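A single protein chain has been omitted; all remaining protein chains appear in their positions.
Labels run A, B and C following the written order; every chain starts at residue 1.
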Amino acid sequence: MSDSPLQLGLIGAGRIGQVHAATITQRVERAALVAVADVNIGAAQACAARYRLSRAIGDPYELIADPRIQAVLICSSTDTHAPLIEAAAAAGKHIFCEKPIALDLDATRRALDAVARAGVKFQIGFNRRFDPSFSRARQAIVNGEIGEPHALHIISRDPEPPPPAYVAASGGLFLDMTIHDFDMARFLIGDEVEEVYAVGTARVDPAIGEAGDIDTAMVLLRFAGGAFGTIDNSRRAVYGYDQRVEVFGSLGAVNVSNNYPNNVVFSTAQGVCRDRPLHFFMQRYIESYQREVEAFIEAVLDDKPVAVSGQDGLAALLLALAAGRSLREGRPVRVREIM
Amino acid sequence: MSDSPLQLGLIGAGRIGQVHAATITQRVERAALVAVADVNIGAAQACAARYRLSRAIGDPYELIADPRIQAVLICSSTDTHAPLIEAAAAAGKHIFCEKPIALDLDATRRALDAVARAGVKFQIGFNRRFDPSFSRARQAIVNGEIGEPHALHIISRDPEPPPPAYVAASGGLFLDMTIHDFDMARFLIGDEVEEVYAVGTARVDPAIGEAGDIDTAMVLLRFAGGAFGTIDNSRRAVYGYDQRVEVFGSLGAVNVSNNYPNNVVFSTAQGVCRDRPLHFFMQRYIESYQREVEAFIEAVLDDKPVAVSGQDGLAALLLALAAGRSLREGRPVRVREIM
Amino acid sequence: MSDSPLQLGLIGAGRIGQVHAATITQRVERAALVAVADVNIGAAQACAARYRLSRAIGDPYELIADPRIQAVLICSSTDTHAPLIEAAAAAGKHIFCEKPIALDLDATRRALDAVARAGVKFQIGFNRRFDPSFSRARQAIVNGEIGEPHALHIISRDPEPPPPAYVAASGGLFLDMTIHDFDMARFLIGDEVEEVYAVGTARVDPAIGEAGDIDTAMVLLRFAGGAFGTIDNSRRAVYGYDQRVEVFGSLGAVNVSNNYPNNVVFSTAQGVCRDRPLHFFMQRYIESYQREVEAFIEAVLDDKPVAVSGQDGLAALLLALAAGRSLREGRPVRVREIM
Partner (left out) sequence: MSDSPLQLGLIGAGRIGQVHAATITQRVERAALVAVADVNIGAAQACAARYRLSRAIGDPYELIADPRIQAVLICSSTDTHAPLIEAAAAAGKHIFCEKPIALDLDATRRALDAVARAGVKFQIGFNRRFDPSFSRARQAIVNGEIGEPHALHIISRDPEPPPPAYVAASGGLFLDMTIHDFDMARFLIGDEVEEVYAVGTARVDPAIGEAGDIDTAMVLLRFAGGAFGTIDNSRRAVYGYDQRVEVFGSLGAVNVSNNYPNNVVFSTAQGVCRDRPLHFFMQRYIESYQREVEAFIEAVLDDKPVAVSGQDGLAALLLALAAGRSLREGRPVRVREIM
């Protein structure tokens, strides 16, 4: 176990990069944020100013070369993840990377090979595993509280669709949004998915359909151990961020409901009401972002296995690709068809 | 245990009388309703027609004299309860009587003395004890699931005030409405109340204030065993009938919430809502009316103690009278001051 | 509108037949139960005694021939439904028939043709449509409260598997159990299902697998209008009958949770708990059984369309058959492949 704080470099000063900057500078004890890099140097400088970082850089590869830095957090755009992972691994840096590693299998595998060769720690940013409710649900399943899992339901709906430009670069619904749910499915059941059947359509936002993507989907999963699962995605739930799961097993069920901004119930002549759930992921998952970074820091400093591995990133990618093929071909697709 | 059905006579063909008529003729196996009496003979005849009873009478004392009848249900106006109890007891009939026995202590005691002399069964209509939720809460307390009771809260609010004519004959809020809550307090805690402090006002309906009554009250109770309790009454909750209790003890708490017409939750851009609770007692307590009559029939046929005794009726009356004096005198009143 | 009570005959004195007998004799105003028939004449006689019916018959066709009887309720075993429907229709009797009409398409169509030729009323016993919560949810959808439906989830789990003998004659999970959920899907969305993909396995009870049936299933539905749906079935939820639905739409969602025997919440050092949901359909759906019979009586007496038609029975059967084929062939099946 190490006593000196882990020296971290942040790549990408966008929204999620700033979440991690705030966490590391304000809430974490065993790490220090040394530098931030962003190809938009202005964004890097603003971030450095806000969080009092000593260095702001325009070139992420320059940050990777900084010998003080022991580990990097890759929060830049998805297409840059794989090459940055390879460079950081070659430089012997431990790596925390936002999901996904890449939108295609080859780039993902090359990046993971580089990590394996370098022997560095690698954690993928499936933050929802660290949500207090989802992690408590998983713990109950591990404890055997619900026996053997038979069925899983994931409801995962955004409050509003992303802008068209985002959609175009996102890789599509399954790679951008459902990939979190594929990981959640594997995490909760503790088993691999063997077959995926996906249906989907664009009905929330015509611009998404015009971009060749879907905004509404339903996926049916078959796990190796025999459990079944469903994932329900929508890009627009008018009542706010809808993030629920249920796992049903031989001895019981666990059910996770939404988070709310307050616990006030209003009873009037119109009915019995409460305010809508928390609006979106920055509210709902704020605690999970902190906990995932703490877990990464602990894994590096105490040389323990990471909580979410590169293989987890690869497995979720395979499910997203299988779902895409299922949607295109109108049939259930076995995951090994993709590999 | 008797195999022949209990032969019952109903006195009073108003709303609650008809509830009992429906229960006995349609849902109960061990009793038969032989006759109905009402000083409004038309009401008696309509009731007899509706429930296919063989006899409708204008004079309740004539019903009491009917030798076929083994037990009577007294559902007429409050001022008639005590003399009818005395007559029925003298005739050797078992008695089920709606609350209260009388609005004053002397008449109540005379009626109970008559019952005691006759040795007949006597059950008072505190139906809420038979509500599935309240009886389950009581069972948990008896089982020791919450340890020793320390605190009690009763919320008891009507959806709308009664008409002025009803208020005038009701004996006032404490004798008409709170009396149910006084009984619930004794039932749940399983102990006697020693002291009552009551505050109240008329602010829901000016007509109630003009009639010298109150429509909003708060009562603080001290039990002999040391527990404290509160009762919150209002004649108008705009969201519907509000009937909740909570008992807190050394090992936990039980909490009873309202009953609803359905389990549908609506999530929209305005919030997360459900329909209002059941509107009033005829909806909320319908099951308890059946269960109290079944308990009475069983007590008579199987010669078992009644579930709610004349002493329970007397005790609740004492609390209502103590609350009235507390309100008038602006001080806590010990129950033994009333006796 | 007719003033004389509808003269009804009951065929089948088993569990569900007795539910209808109790409803008609005790809770319904506009109908009279004239006779009961059961091939087990002892069962017919016991039922007649219990509900004071004037006639108990061993031969259902004899009941159909009774000229006093205007309408029949067919509650006998599934294999007898179709021939009894044909006979009753030929005799000009209106018909209420428990689901399903038959286990195969030809018999179902012949029965419905007979009904059409005779011009009698025909209602199929999909009682869940009359459940207060499900009907309230449907009403909200009809009202446009959640906009255009996009997604549906039905959770439908029994507390315990049926005995092996029952399974053998049931037609299998999709025809026996899921058929209710197929109807609920069509009812809630108000649209036809075009494609079904079903997965299933026997893991709750080995005897069910040995009988060639499944006890755990997940079905994905595609509606003509573009909505998607899932159905989750299990023959054993250890915590009791689990009957929930959710419909998500462009303007919101409706969510129906389970029914409970009471509203008591227990807070102790171990957690915050309530008792399990109502155990099974006789508790959960008791109100819906009454309301469906009342609707049938009203449809006949007032000459209005029935609430659940023969076409509804046929449509649910088609979905069950499509699910069966999907399970056998491991692919999504379009419903028109079955027709």
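Just so it is clear, a contact is a pair of C-beta atoms (placed from the backbone, for glycine too) under 8 Å apart; a residue touches a chain by one contact, two chains touch by 3 or more.
The model shown is predicted, which means the values in this text are computed figures rather than measured ones.
Considering the entire complex, the omitted chain makes contact with A, B, C. Listed residues B:His20, B:His150 or B:Arg274: the one in touch with the omitted chain is B:His150.
For the chain left out of this panel, the touching residue among B:Ala253, B:Cys273, B:Val293 or B:Val306 is B:Ala253. Note that of A:Pro83, A:Pro162 or A:Gly252, the residue touching the chain absent from this view is A:Gly252. Summary of contacts with the chain left out: across B:Val199, B:Ile286, B:Ala315 or B:Ile338, the touching residue is B:Val199. Residues 237-239, 242, 267-277 of subunit C touch the missing chain (whole complex, contact as defined above). Counting over the whole complex, subunit B has residues 148, 150-151, 153, 155, 157, 197, 199, 201, 203-204, 216-218, 220, 222, 226, 228-230, 232, 234, 236-239, 242, 246, 248, 250-253, 330-332 touching the chain that is not drawn. Although one chain is hidden here, its contacts on subunit A can still be listed: residues 26-27, 132-133, 136-137, 140, 145-146, 251-259, 261-269, 275.
To be clear about the criterion, only the chains that are shown with their structure count from here on.
Once CA atoms are averaged chain by chain and compared with the all-protein CA average, the nearest chain turns out to be C. Each chain gets a centre from the mean of its Cα atoms; the one farthest from the centre of subunit C is A.
Subunit A and subunit C have centres, each the mean of its CA atoms, that are 43 Å apart. The mean-CA centres of subunit A and subunit B are about 58 angstrom from one another, to the nearest whole unit.
Residue positions of subunit B with contacts to 2 or more other chains are 267-269, 275.
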